[in-house]
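Presenting chain A:
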Amino acid sequence: MSLILLIEQVLNGLQFGVMLFLMAAGLTLIFGVMGLINLAHGSLYMVGAFAAAAVAGWTGSFALALVAALAAAAAAGALVELLVIRRLYDRDHLDQVLATFALILIFSEGTRWLFGSFPLFLDVPAALAGPVMLPGGILYPLYRLVIIGVGLLVALGLFWLIAKTRIGVQIRAGEADREMIAALGVDISKLYTLVFALGAALAGLAGALVGAIQSVQVGMGEPVLILAFVVIVIGGIGSIKGALVGSLLVGLTDTLGGVLLPPLLGIFMQASSATSVGSAVASMAIYILMVGVLLFKPSGLFGGT
Partner candidate 1 sequence: MTDPLLKLSDLNKSFGALKATDNVSLTLMPGEIHALIGPNGAGKSTLIKQVAGGLRSDSGTVEFAGRDVTPLGTVARARAGLGRTFQISSLAMEYTVLQNTVLGALGHDGAVMRFFRPVMKDRALVDRGMAALERVGLADQAAKRTADLSHGQRRLLEVAVALTLEPKVFLMDEPMAGLGASGSKRLTGFLDDLRAQAPILLVEHDMDAVFALADRISVLVYGQVIATGTADEIKRDAAVREAYLGAEDAA
Partner candidate 2 sequence: MKLKSLIAAASIAALSAGMAYAEAHGGKVKVGMITTLSGGGAGLGLDVRDGFVLAAKGNENLELVIEDDQRKPDIAVQLADKLIQSEKVDVMTGIIWSNLAMAVVPAVTAQGKFYLSPNAGPSALAGKGCSPFYFNVAWQNDAFYEASGSWASENGIEKVFLMAPNYPAGTDGMTGFKRTFTGEVVDEVYTKLGQTDYAAEIAQIRASDADTVYFFLPGGMGISFMKQYAGSGVDKKVMGPAFSFDQGILGAIGDAALGVKNTSHWSKDIDNEANKKFVADFQAEYGRLPSLYAAQGYDTALLLQSAMGKADVKDAAAFQAALEEADFASVRGAFAFAPNHHPIQDIYMREVVKEGDIVTNKIIGVAASNHQDVYGADCKM
């Protein structure tokens, strides 16, 4: 494998990681502040993608589609928080798992009810289509560079939000101690709705951005959901920094594992069995990574105790 190709694959891994980060950031935020395991986060991702595809279909504008995705996912998130989630904060994780699993069923089949059983069309806007030449002679899709950019902006935005704003102060206080921040006179239920809607909006944004280069279909959120959980567990639950590092680690492991393992195993065994064994191990790679991290850091890389 040439060096250029390797660099391109590393770039691909980073890009995949950034996509995961968009999804994982909201999840870890919700978990960190409210201690809630939200299995329905993938559904909010799907809501974003479907809203974007529908609006892009009507208006032809990708910008409007993104706005619609943010709005629809945030609205769905706020609604779910008000109707269901807020009754679950003082419950144990099991009730949360069951309730949000039920939400997955409702969201998935509800979406199919509204939009039908066939995948929807959502394309990259013309201005961002096609590849660009990077220094070193790497031809790379422009849209993927944009995703990397958006992901890093979101990361910066979240760091800023949490470190510098009033809401951020409340969020950090809420992570530390729920009663304490209620005692400080902050309207905690409003804060929770807000954080949940914010997390949902991030998932929706991810869904719309990623939907343009993937398949917008019912159930699209579930594989990403599991990956996002892997990410936040590796990073340490509740830590935005952990989510970023975890995303990049998972992105790189998954991409480079799939690319490097089969030829690497080819050194030791027959080409055909190397391909199949390599592929098999590659698909387990991120879970092996996760187990490895948790064995050495039982609360993830940046998790508290």
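Picked so that all candidates are chains of the complex that A comes from, given by their letters.
Heads up, the rule we're going with is that contacts are C-beta pairs under 8 Å (C-beta built on N, C-alpha and C of every residue); 3 or more make two chains touch, one makes a residue touch a chain; residues count from 1.
Source: prediction; values computed, not measured.
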| item | value |
| --- | --- |
| Identity of the candidate that touches chain A (this complex; choices 1 or 2) | 2 |
| Residues on chain A engaged by candidate 2 in the complex (per definition of touch) | 1-2, 5, 8-9, 12-13, 15-16, 19, 108-109, 112, 116-121, 123-124, 129-131, 139, 141-144, 210, 212-220, 223-224, 255-256, 258-259, 262, 275-276, 279-280, 282-283 |
